[in-house]
Every structure is written in C-alpha cells, then in structure tokens.
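A single protein chain has been removed from this complex, and every other one stays in its place.
Then we have chain A:
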Amino acid sequence: MKCFDVLIIGAGIVGSAVARECALLGWRVGVIEGGTPAGAATAAGMGHVVVMDDSAAQLALTAFSRSLWRAESTKFPKSVEYEGRGTIWVAADEEEMAEVGTRQKVYEEAGIAASLLTAAELAKQEPNLRHGLAGGLLVPDDGVVYPPAAAAFYLAEAKRLGAEVFYARALSASHKQVRLSDGTELTADRIVLAVGTECDLLPALPIQKRKGHLIITDRYPNFLHHQLVELGYLKSAHKVTDDSVAFNIQPRQTGQLLLGSSRQYGNEQPEAEAEMLRRMIDRAKQYMPALEKLSVLRVWTGFRAATADKLPLIGPAAGLSEDSSLWLAAGFEGLGITNAPGAARLLVDGMLGRESAIDATSYLPIRLTEPARLAHA
C-alpha cells in the first residue's frame, strides 16, 4: 500500500492548488481524479478573479486570494491567459449609483483600489454599453484567467515537486485509507476532499448544486475591455431560493466574449434551458444591445457547489465526520477560481497549525454543523 503525507481527492482548480501548496512543503502528495482534471466546475466557470463583498469574511478571502493570483501573474504560462482586465460594476440608475459610493468606501477600508466612473466615463471605457446608464465602480486589480489551464499549471507544479496523480475514482476515503476504482489502496495522514459538488464520499457535506448557464461568442476583439457585472449581481448571487439571472460579461484573450449568468437551485439537469437562456440574453441586452448580433459558438451549463452561508468549507471535517484524518476544501460556489490559491494556503496553515494571513475561522466546516447552528441561534 502506497503511503503519502496527504491525499487530495479532486483535481479541479481547488484540489490542484492544494496539491501544489502541500508539495511546496516537501510532503509526499497524491492526487486522485476520477474524471477529467479540471473537467467539472473549473471547466464550466468563467474564470473571473474578483473581490466580492457579500460579507466581511467573503471580502477578506477574495481579497487575500486575489493578492496571491496577482503576485504570481508573471509566472504563469501563456495558456493560463491571466489578464488584469479589472471589473466594472455597472450602475443602471441613480439608486444603484448611490450603492456604488457605499461600496467604494467598503473597498477603500479593506485596501482594495476602486474608483467611481461617471456616466460619461463609463461610456468611454465601454462604448458598447447602452447610453443612459448611471455610471459604475471600476475595480482595476481584478483579473481574468482560463481556469482549466490554471488548474493544469498548479497540478504540473505539484507533479514537478514530486506529487503523484491517480486517474481513478475514489470509492471510499476515511481513517487515512483511500480505495480506488482500479483496486489501488492508498494511505495518508490526511485526506483532503476537494470534490466540488460530488458528495458521495461524505454525504454529510452541506453542499447544494446551483446550476448556471454560460454562452461563448465568436471572436470580437476590442468589443469589450473589462469584465462587466451589473450591480444587481450581488443581490442575484446572494438569493438562496428563486432562479435568477444577472448581466455578467467577460472579454477573453482570444477576443471571445463569455456571457452569464444564471443561478438555479433544485435543478440537477445538465441540459441548457431555453427559458433561462432567453432571460439571460434579455437581461444582457438591456445593458449591451449590440450583443444580439454577435455570433454564439456554444452554450453550456455547470453546477456550483453552494453552502447555506455563501462561504466555502476550508479546514478539518470535524463536526461533519468523526474521522480526524479528513479535511475539506469545498463549497466555493461561484468563487472557486478566485479563492483557490487562498483556500490552499489557509488549508495548509490549518494542517501545520500555522497562523494565517486572514482569520480562517469563518470558513471552518464546523460552523455549518447542527450544534454550531444551535449555538448561534
């Protein structure tokens, strides 16, 4: 039986980032992938590296993790397509413009660069937006990446440092033992579940699938310069019940445009739905009418791994499992790309008992267990 210091189940962007972080410590690292590496949520997502402020804890993690992306941005291979495009949060009317001001202050206090754009400045930055929008908030240090290549980069780095990758499904993972579908048995002091929405190995994981649709166009270089997100996006993303859509568009290095977004609970069908697409496109056209003429190459869906409080599960599985060898890096919802490097760092800090750059207690899985919830009530 092969022995490791840590076994990571799942070679999506989070599992791959964790693998590299562990390999950097000189640990013996094993990575287990039952499907295509970076083939699930990592492949389906947009690749927006973005600071979000739904809660103080979300702001802290996204800001920390974004700083790690930026620090490394010159080291990535070309395929990662990292570009510091910046995000513009678009305000449709004066009411939203007032919110932009509030938001800028929050960012300022957190040390995040953000500047107000007037209606005229917004039009100048993004001429394809419709006239009559109120303005926006430019967050210049946000970025765009191609997630499958970023995940592959982390995994290649881990391998370069000695990590071993097993292409088989993990049938069971508990008490330092992992059994694979090809009969291999592995053992490790710690097992990390970086499983996205697949909860078979630990059914107690408090993760729900949240379906999303995305559209990619043909190449239209210079049609768009920043990632644009309507200010209402946060409201849409925050909602935990109804299906919702929001205008969210990203310029790819290829000149293609990636258009989102939709959020649905309780729908586990992978098919793209005409009704959601129509709603998404209608919403987008309200901001960018010129889009309707652009040629669409492909439409797809994916599933975000959502938790009840919109924060990920990073740390020991205590509270969800009696098994002290089990660790979690899961439940990233729509921020798995942004938060992957930060989560990897926090997880390893936790394993080493090392102090973290930010307060990691908000992301501990134990917070979502029954006793913890009762204590809060």
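Some points to look at:
We take it that contacts are C-beta pairs under 8 Å (C-beta built on N, C-alpha and C of every residue); 3 or more make two chains touch, one makes a residue touch a chain; residues count from 1.
Note that in this section contacts and distances are computed from a predicted model.
Entry comment: the absent subunit's protein name, as recorded by UniProt, is "NADPH-dependent 2,4-dienoyl-CoA reductase/sulfur reductase-like enzyme", drawn from "TIGR02186 family protein", "NADPH-dependent 2,4-dienoyl-CoA reductase/sulfur reductase-like enzyme", "4Fe-4S dicluster domain-containing protein" or "NADH dehydrogenase subunit M". The chain omitted from view is touched by exactly one of A:Arg160, A:His175 or A:Arg278, namely A:Arg278.
Here the missing chain is touched by one residue of A:Ala173, A:Ile215 or A:Ala340, and it is A:Ile215. Shown as candidates are A:Leu171, A:Val299, A:Ala318 or A:Ile366; the residue that touches the absent chain is A:Val299. In the full complex, chain A contacts the hidden chain through residues 36-39, 43, 79, 148-149, 152, 167, 215, 217-218, 254, 259, 272, 274-275, 277-278, 281-282, 284, 291-300.
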